[in-house]
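Only one protein chain is missing; all other protein chains are in place.
Per-chain residue numbering starts at 1, and chain names A and B are given in the order in which the chains are listed.
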Amino acid sequence: MPETLPRHAEVAVVGAGIMGLATGIFLARAGREVVVLDRGEPWREASGVNAGSLGVQNKRLPLVPFTLEALKLWRGARELFGGDVGYVPSGGLRVATTPEDVIRLAASAEEQRAAGSATEWLEGPALAARAPWIGPAVRAATFSAEDSFAIPLSAGPVLVEALRQAGGRIVPDVAVRAVTGTARGAQIESPVGTLACRSAVIAAGAWSGELARTAGAALPVGLEVNMLTITEPADLVMDRLVSHVRGILTLKQYPNGTCMIGGGWQGQGTLADLRKDVDHAMLIHNLRVAAEVVPGLARLAIVRSWAGYEGSTPDALPLFGRLPGHEHVYVTASCRGGFTQGLLFGRLMAELVTTGQTSMPVAAFDPARFAA
Amino acid sequence: MSPGVSPRRGGRAAGVARGEAFELRVDGGRVPAHAGETVAAALLAAGRRALRWTAGRGEPRGVYCAMGVCGECIMVVDGEPGVRTCVTLAAPGMTVQTQHGWTAPEADDATARAGGAA
Partner (left out) sequence: MITADVAVVGAGPAGLAAAAEAARHGLSVTLLDDNPLPGGQYYRQGPATRVPDGNRGHPRDARARELLSVVDHPRVTFLAGAVVWAAPEARTLAFSHAGRGHRLRAEVIVIAAGASDRAVPFPGWTLPGVLTAGGAQNLLKSQGVLPGRRALVAGTGPLLLVVADSLRRAGATVVEVVEAAPIRAWQALPRLALAPGLLRRGLAYRLGLQRARVPFRPGHTVIEARGRDEVAEAVVAPIDGDGRVDRARARTLAVDTVVVGFGLVPSTELTRLLGCRHEWQRARGGWIPWRSAELETSVPGVLVAGDGAGIGGVETAVLEGRLAGLVAAERLGRGTGAEVGAARGPLRRRLRRLARFREGIEAMHRPPPTFLSLLTPETTVCRCEEITAEQLDAAVARGLPIDAVKAHTRATMGRCQGRNCLGTLADLVARARGCGPADLAWPRPRPPARPVRLGDLLGEDLPPASGPELALP
């Protein structure tokens, strides 16, 4: 039966990606009446089309404790959410391919260690023994047992079902035009009707800036058009998540044998045109780096490529908290690292909405830091 | 019974001037082939039709499109899995093996090529 937009709900969440669904699940489990809205089908944007990397090594330092906590949720996802999200505890190698990279990697490893994420330094024969499939272009790498990955296509249906089981509702195909504060809460306006609620949570990824603007808050959410490529299924090529210290590469091999190649290389498109086109030259640069780091990839055929929209912030830190000037409108947008941290930020947002407090210190992510 | 003609299935059409004859090593046995024939054609002529077993349900697959676009006829050729036999010319000394899922039957070969232990 098609879902129609209700006129009232206790909490309205705009965006049915990982942020919105996780927020909805934890709110529903806390007894709140929750409706999660999306401009299309749930899980169709960044959450559904990203590379699935769950890494701690590539996170900015303030995010390390949050990532470590979020990874616990991923590890326990089957019990927590009642399904197989395709989690693979692969461990991960962060690689350096130039002398400058090596210096940066060493400094970063030290900082990460201090922040609670210890890694193992590998180079030369030790690296070759641990990862014989790593190419000679890799001068050094740090290994973290925490780095891992999941299968986005598997995780989506699990979270959607978990939300429903908890009593939450999802209404797809609602192109929310505006989120506004009202005397007693907030209001969601759309072409298919208006929804009044006590609290509204903007969890709309790359669209969060647009929506915040309708509520009178100017948040600098930029757009990234991240490209991904996937190969034919193949026998074992690599058994760890791979990332590059300069952020120009991610690699993983799924249980079905396909290899996913990413790294944030930019395709083309805007929020207005929704093109999400692959950029030819950038794609090949991405593939070159991949083949340099794991030469065994060169013999595989690429079968599909695509691009997805992700939000970005000027300081590469999430937006989390009440919208400036609002009491009942919130925003949670991780904007890079969202897939890793989304389950946790959903729980924290549920805490904030229901109790006014969070179990982890989120002041650094206050959207007010961008208010003029 | 003429050489290279399976008693039950497959076979070669008469009246065709074929190139040099040789043999392919197929799963430890031998299959006749001629210059200009594809690996799949040589196997079909010998009545060999199940070429691989799928990764998921372990079902048999063989030639379907015969023009290189469906990916069903893939086998391990000279140690390399995923080779489309319908568009690969047979050559003297070539080794062909049934593909199970995405790997060669001797997993050691595959992991050795990938560089070592899992």
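Following the convention adopted for this analysis, a residue touches a chain if its C-beta (ideal position, glycine included) is under 8 Å from a C-beta of that chain, and two chains touch if they have at least 3 such contacts.
Keep in mind that this is a model prediction, so the values were computed, not measured.
J.: With respect to the chain omitted from the figure, which of A:A70, A:I248 or A:L319 is a touching residue?
T.: The one listed residue touching the chain not shown is A:I248.
J.: Decide which residue listed in A:T180, A:T194 or A:Q266 touches the omitted chain of the complex.
T.: If we include the chain that is not displayed, A:Q266 is the one touching it.
J.: Check the options A:A175, A:A301 or A:A371 and report the residue that touches the missing chain.
T.: In the full complex, the listed residue that touches the missing chain is A:A301.
J.: Out of A:R29, A:R44, A:R75 or A:R213, point to the residue that touches the absent chain in the complete complex.
T.: A:R44
J.: Could you pull out which residues of chain A are in touch with the chain that's been left out?
T.: 2, 41, 43-44, 48, 58-61, 104, 107-108, 111-112, 153, 156-157, 224, 230-233, 245-248, 263-266, 276, 278, 280-285, 287-288, 290-291, 297-306, 312, 316
J.: Kindly note down the residues of chain B that lie in touch with the hidden chain.
T.: Here the touching residues of chain B are 8-19, 34, 36-38, 41-42, 44-45, 49-51, 54-57, 59-72, 86-87, 89.
Note that only the chains that are shown with their structure count from here on.
J.: Can you tell me which positions in chain A touch chain B when the two form their complex?
T.: Residues of chain A touching chain B: 129, 132-133, 232-239, 256-257, 296, 299, 301.
J.: Considering the complex alone, what residue numbers of chain B touch chain A?
T.: 55, 71, 80-82, 101-104, 107, 110-111, 113-118
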